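One protein chain omitted, others in place.
Just so it is clear, A, B and C label the chains in written order, and each chain counts residues from 1 on its own.
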Amino acid sequence: MISTYWQNIKSAFSTSLSGLKTTFKHFVEARHVHKPVGISSPDYFNQDKGIMTLSYPHESLPIPDNGRYKLHNEIDDCIVCDKCAKVCPVDCIDIEPIRAVSEIGKTSDGTSKRIHAAKFDIDMAKCCFCGLCTTVCPTECLTMTKSFDFSEYDVDDHTYSFATMTPLEILTKKKELEEFEASKKKTQEAAAPKTERKADSEPSAEKKKPAKPVFRPRPMIKKKKDGDA
Amino acid sequence: MEMLEILFYIIGALACISAGFILFTKNILYAAFALVVTLLCIAALYIFSNAEFIAVSQIMIYVGGIIVLIIFGIMLTAKIRDEKALVGSHNRFLAFASSAAIFVMLISVIGTINFTQYQAVTGSNLHKIGEGIMTDYLLPFELMAVLLLVALIGATAIASKKEGGTS
Amino acid sequence: MIPIELYFNLSAFLFAVGLGIVITRKNAIFVLMGIELMLNAANINFVAVSQSESGLLEGQFFALFVIVIAAAEAAVGLAIVLKVYSYFKTIDLDRVNELKG
Partner (left out) sequence: MSTIIFFLPYLLIVVIFAVYGERKISAFIQDRLGPMEVGYYGILQSIADLLKLIQKEDIVPKAADKKLFLVAPILIFVIVFAGFSLLPVTSSWHGATAETGIFFLLAIVSLDVIGIIMAGWASNNKYALLGAVRSAAQIIAYEVPLTLSVLCVIVLTQTLDLQTISYQQGIWVNQVEPDSVNYLFGLMSIGIDITNVGGILSWNVVRMPFLFLVWVIFFIASLAECNRAPFDLPEAESELVAGFQTEYSGFRWSIIMLAEYGMMLLVSILGVILFYGSWNTPFPNIGSFKLAEWTGGLPGTTSGNILSAFWLISKTSLMIFLQMWVRWTFPRVRIDQLMSIGWKYLTPFALFFLLLCGVWRLLMI
């Protein structure tokens, strides 16, 4: 009974002092501040004392180059194959293709481009960062970048448009396609026998349908922000 | 009138007003806080009469101790919601008559006293009080200490929850 | 200096008020407060007299003892009030009228 009393006093003093010592050590070590050094740096584990906090907007840890954050589409390399939109589990990619009358160019890896992208929108507000779209992309034009800080005041601003075509270009391309289809039909009508004609005319009629909503005004046409910190 | 006297009248009036407030208020908690004001005013009057030690004792024991006890008593026996903090009064006529009679009697008796022999002096009397407590008034002082201890234990024993008066 | 009559008159008034509180109030704690007020009124007289030239410190000693004993009285008194409250569920002195506990 009595011995526990004295033991309590002893332990109270020793634990209090060790606690005070610990906190004072940290207080003194607050002279050191952690540098924004990434995990890839060899001296990442050498900074074991001092202030851990980074004053974030002013400084931030370097992101590895293979970070999986904001999606980016290199539209010059895109062949508008629509695979990414199909594989996306949350349907955040919205593509409107216009078939070109002829090959319009080549991507950097040599694939020929045959479809214009009238619209290539990615809604990053919906994106779940699974990265499936980047795996299926045949030309590797759709990639995930290391830019992670792209907060906006309006959720609509999270829709990023990668298509570079102007409304006028879209109209011209559509007209070109229509003319091409019409001329193709004529040549086909002229060349093909009558029985085949019916079967052939149907897909062309189908093709015409999506051409109807020629241009929808997009309120959120916005320059892609360069969010790399 | 000099400054000190004006101050005395103000404090005396404050003491009377707050005491009157205790008499007429219905809310018991307001009464307790009015009693705080009265007791503090009385402490100030002690300082006027060159009794600093008594004044501080008054603040310490009365205001810091007894009033806190009383407020605790009020809190444990009344609730702010169900109007129990409001307390009525009775025997008003009897009370008025007897207090007025006592007041008049006291005032008339005080009027007959010759106060000229009591000339106030200033100066420290703290050491005298200390010496007095340890010499001439040692027995009452010790008895007071014992009484306080007994009262403390008694109060705990009475207020403890156990039935049958053990402890 | 302040004439001693003033202290005495003030003390007489406070005593009368304290008496009034003790008589009119039904609540036990109110009555206790009235008693404290009366004790204080007496104390004022003791202290006022003790400032005289002959150094009658007896008045201050008496006041000191009164203050301390009032503390003891309040402690015991409030303990009793709490006990009464737990038994009668009221501290209205008119309704606490049974002797058999």
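Keep in mind that, in the parts below, contacts are C-beta pairs under 8 Å (C-beta built on N, C-alpha and C of every residue); 3 or more make two chains touch, one makes a residue touch a chain.
As the structure is a computational prediction, the values presented were derived from the model and not from experiment.
> Could you run through the displayed chains and say which ones the absent chain touches?
The undisplayed chain, in the complete complex, is in contact with A, B.
> Looking at A:20, A:90 or A:182, which makes contact with the chain not pictured?
A:20
> Which residue from B:17, B:56 or B:109 sits in contact with the chain not drawn here?
Of the candidates B:17, B:56 or B:109, B:56 is in touch with the missing chain.
> Which candidate, A:39, A:52, A:168 or A:191, sits in contact with the chain we can't see?
Selected residue, touching the omitted chain: A:52.
> Residues on subunit A that touch the omitted chain in the whole complex?
Touch set of subunit A with respect to the missing chain: 5, 8-9, 12, 16, 19-20, 22-24, 26-27, 29-30, 33, 50-53, 55.
> Could you list which residues of subunit B touch the chain missing from the display?
The list for subunit B reads 29-30, 33, 36, 52-53, 56, 59-60, 63-65, 67-68, 71-72, 75, 80-81, 124, 126.
FYI, only the chains that are shown with their structure count from here on.
> How many angstrom between the C-alpha centroids of subunit C and subunit A?
Those two chain centres are 82 Å apart.
> So what's the Cα centroid distance for subunit A and subunit B, whole Å?
Distance between chain centres, rounded to whole Å: 79 Å.
> Using mean C-alpha positions as chain centres, tell me how far subunit B is from subunit C in Å, no decimals.
Measuring from centre to centre gives 6 Å for this pair.
> For subunit B, write out the residues touching at least two other chains, lowest number first.
There are none in subunit B.
> Of all residues in subunit A, which are in touch with two or more distinct other chains?
Correct list: empty.
> In their shared complex, at which residues does subunit B touch subunit C?
Per the stated touch rule, the residues are 4-5, 8, 12, 15-16, 19-20, 22-23, 28, 31-32, 35, 38-39, 42, 45-46, 48-51, 53-54, 57-58, 61-62, 65-66, 69-70, 72-74, 76-77, 87-92, 94-96, 98-100, 102-103, 106-107, 110, 113, 115, 117-121, 125, 128-129, 132-133, 137, 140, 144, 147-148, 150-152, 154-156, 158-159.
> Any idea which subunit C residues touch subunit B in the complex?
The contact residues of subunit C facing subunit B are 1-10, 12-21, 23-27, 29-30, 32-34, 36-37, 40, 43-44, 47-53, 55, 57, 60-61, 63-65, 67-76, 78-83, 85, 91, 94.
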